[in-house]
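Excluded from the complex is one protein chain; the other protein chains are retained at their positions.
As written, the chains take the letters A, B and C, and residue 1 is the first residue of each chain.
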């Protein structure tokens, strides 16, 4: 593979960057944090429609732009940089991936409305507490009725419908199910999430009527999770880049003892090390994006590298950014903590660095 | 316990420090490295006899000074600082500890000659390769005959006799055995040790006549190992202190870009962090020494803390000292690598930091 | 003269037995105490003390604790104010302030740090100008605790811009209850608002409220900070919980509640090492060897840090002055807290995506994640500590200074 981006790809990245810089400023983010839904519907729809990102890697037959996962990840990187918090991740990424992965016959009914941002979907696939990876998140389907619970569901409160990964006690086995969020048997409670810009929900299902969209066996599930990991990793390196930029900018302006703190080796070397870690993590995130779009054989391992590297670097970048800002960096008014919250939250979402280091090593076993 | 040393203790420390500064200079060390035995018999005997350290923590009834393990560790700290390489560690520490631990009836015959430095003994207790902790190092006794092997035996080539921890196939079980180094069935081969100042041997026993000195059950063995760990830890923090002192001295003299490199934050902060790590490790080493001499209940855990902390800090100190010296620090003529070799060697001897972190946590289990 | 601790113990015991009344009002009791000299025995006789050496204080405190007698007010920075005035104040200032500091009637705050001068405290730009016989103050202070409760403030200002920065500072006592002083809460990233920003707009200070000489502000501030460090190392004192019989305890509890409220998150800031092992057990993550490694690192570091502090205290007991080693402890605490943050994140797994009521242990875990970043900043950043250690403990060469000469010409924010 070529380790550089094409003109077109760089252009997409810059378009998104400009758009978000304007429409997703931190002032705007702070307003949304206080708002009911937590996101700006207009910004989301014009990302999806005007910029045509609603189905960026969705085949044109479903109304998508038919680009690869590489472009999708470039977009996510910029969303991470700008701390964008709309339903793009849940709906246009996770849900689209789930539907494409399980190759449902109803793709034609469902995907276009997601692509066009007419509907918000999200995927309920993580169980309660640490053991996120459990494929046996206790959700069971019996005779078309779903019972059980899911947790840490992104945008669970704003989604029009839920894509639930559940197990049919009949031999049908694990599959992807569609559930109407408004069904009386669906009990969605908001979780108090550390990351103000990515709201989470805990969902309980009591005898909810549901339709099976398709099988979601082990291979399908890991492909879906790997896509999520790689998307997340690219979003995270974007966030880390923002933290580094912010630290550099502040340390160039802040004067103590008659010199900018950026002229002190302590700060310089902290930033240099951070840049190195960031470049390594970016390489991993880009490489994994290419591997996913090319369906490379070792993509699972590459996805784990990307998540492990980006988890560490984003937390480090956000923490260093606070440290370099000094006291002001610990205040509510300073924006740094908004990214720090995203960093700490993304660090553990879908498995932390140590989990993925172990995963990677297992992927090397003959 | 009181976290400070008495006048007397500080005086012992300073006496030893002065003695070794004079009699164990690095010029002298380099001569010994080239020598056959690798140590200076006179220096060792005057440490043992003139300074009365030959049996510093040995009860007076065996001709010892009857001091506690705290004083012994203070001495070892200074030996680490000076990179002393004589048989003190093998004979006056390990062997004495083994004999005292197993409470043999022949203590009166054996210990006084060690104390007076008339004989060199060493303990053969570690097996071949990584699995050092194996109590089942394959040495078996049958009808008073020893067969098997031991490895990483310190001063194995210079010792007059060997104290071997072996297992009697009869119900007598594991015990401490005395073996004449010169017996035809004892095959001692020198190992090419990284640490020039602590020579190691691999020893094979073929049908060697041996006498059982006493039992060496699990408790005895761990007490013996813990004493070794704590002694080693104190020696290591001494070595680390020397590396820090050397780095500070050089960085205060070395001028680049019109200023001492010691005036650069990069060097300053490296040294400050090192001092912090060193102070923490020293606290652990001192605390463990007190725990051993007081026979405190949780001394095994404290010994593991001491070894883990000192392993990390000594390697860090030696590596940082090389780095701060720059190119010259990587040369043969510069003394730093002599300590670096000791640091790397001691790091893994009797278990590395990660091993002892695990040990410590197990010691906390209810 | 030679002190006899048994004699002192007898004296204080007799005095307490005759005067202590758990149902007196805090005000009555403390005034009695202040007049007796047993409230601040190490202070000069002339100023509510007994001229006792520091070494004798434990004896006195033991007697107070024995019968659970309430001591003088100690919360907040009031005692720093008192100690500073004892060294640098005028008699009339001592007359006016000391008693009501000790009785707890008046609350004080410290006005040193500014948005533009954090690490570089001597760079303060809040100005005091002498106009028509009074000092007129303009500028902004920050990181002030309890400014919204405070009656008086210890204020560091710049009165001369044409001399080197340490020489142009002057120290005042400022009346906080005046028009020119505006206090705003300062909210931290963990949601607490433990500090204030204080804005001075033509605030007025009478000349007799200047502490020590014009241009001596830096020395006075150093005295205050020295006592702050010392206090940080002691603490305790009025910490232990008391039985609730006796109205005076309720009064005291109310007093403490107000001024200790801002500090409720400080234990979380330090990483709550005390919870780590139990969390690993209750979450089952203690079975993961990798978690065990990080947990062991944490527990080892924490214990070594305690032992190192104990060694420093022992050294002080043996007469060695408390020096910059304090910076070592502070640096170690940061390291421990960061490792604790790592361990709590590991043991909580995806639950560390939550805060508040949904976060484990009733939000404690979430508060740890959001508070630890402060430990390496508050009270002097890790970077500053490392400079202090390198230059004052290890004796390494100082950095070239770029802030000499007239402060007016020094590069500023």
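A few comments on the model shown:
Here is the rule we use: contacts are C-beta pairs under 8 Å (C-beta built on N, C-alpha and C of every residue); 3 or more make two chains touch, one makes a residue touch a chain.
As the structure is a computational prediction, the values presented were derived from the model and not from experiment.
The hidden chain makes contact, of the residues A:22, A:50 or A:279, with A:279. Across A:150, A:198, A:287 or A:316, the residue that sits in touch with the chain not pictured is A:287. For chain B, the residues touching the absent chain in the complete assembly are 126, 129-132, 151-152, 191-195, 200, 253-259, 264, 266-267, 319, 322-323, 326-334, 336-337, 340-341, 344-345, 347-349, 352, 354, 358.
Contacts to the hidden chain, counted on chain A, fall at residues 2-4, 248, 251-252, 259-260, 262-263, 265, 267-269, 271-273, 275-276, 279-284, 286-287, 305, 308-309, 354, 357-358, 360-361, 364.
Not every partner is drawn; the one left out touches chain C at residues 288-290, 293, 400, 402.
The rule is short, and it goes like this: only the chains that are shown with their structure count from here on.
Inter-chain spacing, taken between the CA centroids of chain B and chain C, is 45 Å. Contact with two or more other chains is made by residues 383, 386 of chain C.
The residues of chain B that reach two or more other chains are 265, 269, listed in rising order.
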